[in-house]
Each structure stands twice: as structure tokens, then as C-alpha cells.
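What follows is part of the complex, with its chains left where they were.
Naming follows writing order (A, B, C and D), and every chain is counted from residue 1.
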Amino acid sequence: MPAQVPAGTGGEALLAVHDLCLERGGRELFRDLCFEVLPGSLLQVEGANGAGKTSLLRILAGLSRYGFTGRVERRAPLLYIGHLPAVKALLTPRENLAWHVAGEAVHSNDEIERALAKVGLYGYEDVSSHALSAGQHRRVNLARLYLSHSPLWLLDEPFTAIDKGGVAELENLLVEQVQRGGAVVLTSHQQLRVACQVQALSLTEGLVA
Amino acid sequence: MKEQAAAPGTLGFCLALLRRQLTLAARRPIEIGNPLLFFMMVVALFPLGLGPSPEKLAGFAPGILWIIALLSNLLTSDTVFRSDFEDGSLEQLLLAPQPLFLSVLAYIAAHWLITGLLLALVSPVFALMINLPAVAIGTLVASLLLGTAVLSLVGGIGAALTVGLKRGGMLISLLILPFYMPVLIFGSAAVQNAVLGVPPGPYLAIIAAMLCLAVALAPLAIAAGLRISVDA
Amino acid sequence: MWSFFHKLGSPPWLYRIAGTIVRWLLPVTLVALCVGLVWGLLYTAPDFRQGNSYRIIYIHVPAAVVALAGYYVMAIAGAVSLIWKMKMADVAMKSCAPIGAALTFIALVTGAIWGKPTWGTWWVWDARITSMLILLFLYLGVVALYEAYDNKEAAGKACAVLTLVGTVNIPIIYKSVDWWYSLHQPASIKFTGDSTIDPSMLYPLLLMIAAFYGVFTCCLLMNMRAEILEREARTNWVKKLALEYRA
Amino acid sequence: MYFDSVQAALSMDGHGGFVWSAYGICLLVLMLILLAPRRRQQKFLRQLAGEQKRRQRGPTVLKEGN
């Protein structure tokens, strides 16, 4: 199923994908995928469980480097958030952000506190992260979005374990990112409720159910 | 678009990583003390297994001390990257704009500081317990200081290659023990010679040469190993 | 009788009574310790074979004796905590471990210092010394396990299990170490003073043993008080105490 | 007193170094274990008292103070 997604608002593409094909476990997940992610676009990758969304995002991020054919051009710094939270249980939320291994930027203590407050962790800055609930744990990771200056975000199921209020706030944040000229590629099983145009890329192959 | 904040400099990033790793270790002070206690207990195993006669033990002391240092390094090497792999930090590290060569070096440096360095510093106590002659103690400390650094670097390669496997626990020993052997041979030979009154300088120099080689090459191998492990 | 046990399980009561005991036991202990130390150091005659180095006995033996006894206290507290689910026994057990480890450490270090002038070596793998070293490991294991847990209630339970396992094992360990030693070599090194100990040496020694027991008890009770406060931080009586502390 | 002089008491026929250092280490460790619980308890009480103070003054003050 060759897929061709129309481009975003304008400017040079942040990411370009040419003829991407992937086969895993004996099944072809996608073939001849060609698309560009332009500044100001919000792209939702859709598909049933096992359709290949995570595999695609990891290829886009550059974490998977073989097993596929085709070409991915990354033209801007990106921020990737995957299934795993990358939050160290032994560190506090503050330390987790201050010493984050993704090395995006140096954040002042103030910025970090503000980001944590925005994800609803005010008062939890200095609690050991393993004493957080599942959703709070993921929120520490999502606080990186408030700190990020990367123009391109790749988010793999960012709403997992987040409550309704949290999802709404996150959606606002995505809109902001799009409006300031960034781009977002995300996967989610939930319908997005955002005040901007959402492009969809659907990977139809998936569960046979 | 917000004005883009520059990514932190490589040096700053590496120092932050080092600080992060040391803090993680210090959060559980027990983790730092553990290799030392392990050292002491295994020292105690030898008399129990071999008999308590002081002369016999003294003859074996250089070898025993070095073997234990090696085991204790082996045991902790496995954990250098494992927890970062399991919680996804490793993926993020690979995506960082800073050169992986140096970040990896920060991880290894932290590992050496909390195992090798500490071990070398307390080894004189254990040396006395199994009757190593006092003249050899200086050489023991020096050889451990240099040697454990090599061990940490080489162990890092094994850790990087096996971290993606579901249960890497002992596979790592298989991979890296052969590389540990030269260090063991020269390390214990240096101490042995010091016991016999021969100057141990040449052996120490060989270990130092190995260290230079390891510092230059091991991070490359580690970085490649990590990329493969995350991809698998 | 039952009401006494009931009270033992009540943190505020235990906190208060421990405070009272410490208040009179601590001065007595300190006086005994000072008297014993000065007596042993300066006012006894030296041993005819070992000379003055034998004065170390006045700290070495008491430390060793009390360290051993401490393990039994800890084991009993652990058993009570597991069987009757008494929280305060947990507290007692946890508080024993660091003191026991410190006393064992004293016994080992003073023994090693004693060994240098007497045997010409800092360390030998003698049965008793080896057992003492293992005792140090057992204590440190409890301390380490407790510190490793974040949930202190779980930590207490885990340490209780470990201590009980240790209690079953201690006789086995000691017997096997004894036996290991006698298998490998006839004891060429003997502790002095099997029966020859002179009353003029015995009295200060007994005094020091008593003083060390006192130190152990005081430390235990004070540790327990601190531990109780931390565990009961959310209760009203502790909050009131904090208010008084401020005033 | 067994010894004739302070000098003799310090040297103890050559064994003084051993004996005094053993006693020194012993006293040091005893001091540590005797003082540790008190320090710990006071630190805790001070912390708790501070917490109460903050709570009494209310959350608005909390941001500037302490």
C-alpha cells in the first residue's frame, strides 16, 4: 500500500522519507512510503496494534538503522519520546531533567520547576521518582516537551497512562508547537482533539483480528 | 519558532553525565561499599577453602588479590549500561547531539571511580589480611589503579554488546574474560616481582601502555556496541 | 502481664520509658567506662609474658563478648517481630545492627593491633577470629539490607527474615569454622589466660564488660527512640513533641 | 598507678603505640555510636518543627520563606 501524505504549511521539510519499505517477522508492514514533514504540520500515524507505528518512528529517529530499505533525511534536531520513559527511578524529577542524557540544552533550575509544574508535578520536584505513580512517572518525561527547542518531535503514544486533564494539556502543547513553526509526528490510539489540522498516515496492515 | 537554545558543550554534557552516574551510585551508598565488602568476603573464602596456613597464603597473595579485583570488576561491569537500557535512557543518549565517544567515556570513568579506585585504595588492608609482604603494597596499589581502569574499559565493551540481550548476566564474562587475562598476568606479575625484590616498573609500564590503548579504542567499540544493542 | 506486652507495643510509651532508662543508665555507664579504662590502662600490673600490650584485653574482650550477645538480642527481636508482628520489635532489631557492627569492628581492630606485638602479624586465620569476621559480615548484611529498602516497614520485615536465617546458621557456621581450623593445623597460637587470669586483672575486665553492656543498651534505646520518632512522624504525639522541641 | 611517669605510661615499654591507638580507636567508635542517635533525633525533630512552622504560616509565605 503505497502511501503519499500531503505536506504541511510551508518552509523547508524537517524530515523527508523516500521509498521506505519494512518487513518484520515475515510480514510486510509498509511499502514505498514517501512523505515529508513540513514546519507547522501535525502528523498522526494510525494503525492497529502491530501495524508498525513504533517501527516507523524508530526508523525516523535513526534508532533503527537496518532491516529496512529506503532513505530518511533528517534536516533538523529532533526530540524522540518512545514507549520507555527514560526516567531514572533513583533520581528526583528535577535531577532527571537537569541531567537528561538527551543533552538537548542546559536548563536553569527555574525552567525545570516551571516545566514540572506544567505537567502537574508541582511539589514533587524532589521526591524520588520511584515513589511516583505510573502516570506521574510518564509526566516527568513529558516535561521535556515544555523545555524542548527542537523543531521536530517524534512521540510514540505520548498519552499512555495520562489522565484526561493531562491529555487535554498535552494537546494544547502540540498545537503550540505547530503554531510556532515546529512539527509533530505522533502515534496514538486516541482521537486527537486539537485546534489545528491533523494529517493522518495510516498503516493498514496490522492485526488480523 | 523560538530562538534555538544551543545544545550544551560536549565537556559540560560529559561532566553532567559523570555527576549523574555518581549521584546514582551515591543514592545507594550500599552500592559503593558493596564491591569492597565483596572483596573482603572473597578474601575470606580463600583461607576457608585452601587452609589458613600463613606461608601458603602469602605465596598466593598477589594472585588471589588480583583475581578478586578482576571478579569484582567483572560482576559490576554488567550493570554499567543495563539500567539505562531498560528504562530507555540509552536510546536518548544515542540521539544526543554530543559525540558518543566522550559520553561513553564518562560512564566508564564513573564506573572506575566507584569500583577500581576505591578498591585500589583499600586493598592494602586486605593484602595484610592474607599476609602479603609489606614491601609489595605500593606496587599492588599502583597496579590495581592502572589495571582496574583497563578492566573497566574492556568490561564496558562486553556490557555494551550484551545489554540488549534478555539475560546478559554471564555472557559478558565469556566475552571479556579473555581480554582480562593479560591484565591479570601482568598485574600479578608486578606484585609478585615486588615481593621478590625485583623492580616492578616494566610490568607497570606495560599495564599503562594497555591503558592508553584501551582509552583510545574501547570507547569506539562501546559506542558501536550500544548502537547495535539499541537497534536489536 | 499482657498489659505489659501491650504497652511494649505502644510507641509513645516505649519512647518515654526508653528515655527514662537512658537518663539514669547512661551516666552510670559512662562512669564505669572511665573508671574501667583508667584502671585497665594505668593501675594494673602488666602480664608477665606479654608485657603492657595485654592491656588491650580490657577493650578487646568486652567488645567481642557484647558483639556476640548483641546478635542474640537482634535474633530474638527479629523472631518476635515476625511471629507476633510487633512493630516495636522490628525497631529494636533494626537498631541493634549498627551497634553490633561497631562493636565487632572494635574487637577486630583491637585484636589486630594486639596481634602485631604478640604474634608479629596483624592478622591470622584463627577459628575465633574468622568467626568474628563472619559475624561482622552478618551485621553488615542486616545494615545494608535495611538501608537498601526505601519502604522502612518492608525493610524491617526483610531484615527479620535475614536475621532468623542467620540464627539458624550461626551455630553451623561457628562449628564448621572451629572444625576447619582444627583440621588444617593444630593450634600453634593460643589465646593466653585460659585460667591463669589474676583477680587484679579480672575485676577491671568484669567492670569493662559491664560497661560495654551498658553502652550497648544505651545505644540501643537511643537508636530505638530516634527510629520510633521517624516511623511515627505523622502521629499527633510526635507532632506535639516537635512543637515542644521548638519551644 | 603502675607507671612511674607520664613518659613511661605513654611508651609502655615500646608497646605504647599499640595500646594507645587501640584505646583511641575504641573510644572514637564508642563516641560515634553514642552520639549518632542523638544527632539523628535532633535533626529529625528540627526538620519536623520547621515543617509545622511552614504549614502554620500558610502556603503563600512558603514560596518566599524557607
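Basically, contacts are C-beta pairs under 8 Å (C-beta built on N, C-alpha and C of every residue); 3 or more make two chains touch, one makes a residue touch a chain.
All figures in this text were calculated on a predicted structure; none of them were measured in a lab.
This structure file defines a complex whose chain copy numbers, by label, are A x2, B x2, C x1, D x1.
As a convention for this text, only the chains that are shown with their structure count from here on.
A separation of 36 Å divides the Cα centre of chain B from that of chain C. Separating the CA-averaged centres of chain A and chain C is a span of 57 Å. Shown for chain B are the residues that touch two or more other chains, namely 28. The set of chain C residues that touch two or more partner chains is empty. Chain C makes touch with chain B in their complex at residues 121-126, 130, 133-134, 137, 140, 144, 147-148, 177, 180-181, 184-185.
Here chain C touches chain A in the complex through residues 150, going by the rule given at the top. Within the complex, the chain A residues that touch chain B are 39, 61-66, 77-78, 80, 82-91, 95, 98-106, 128, 149, 151, 180-182.
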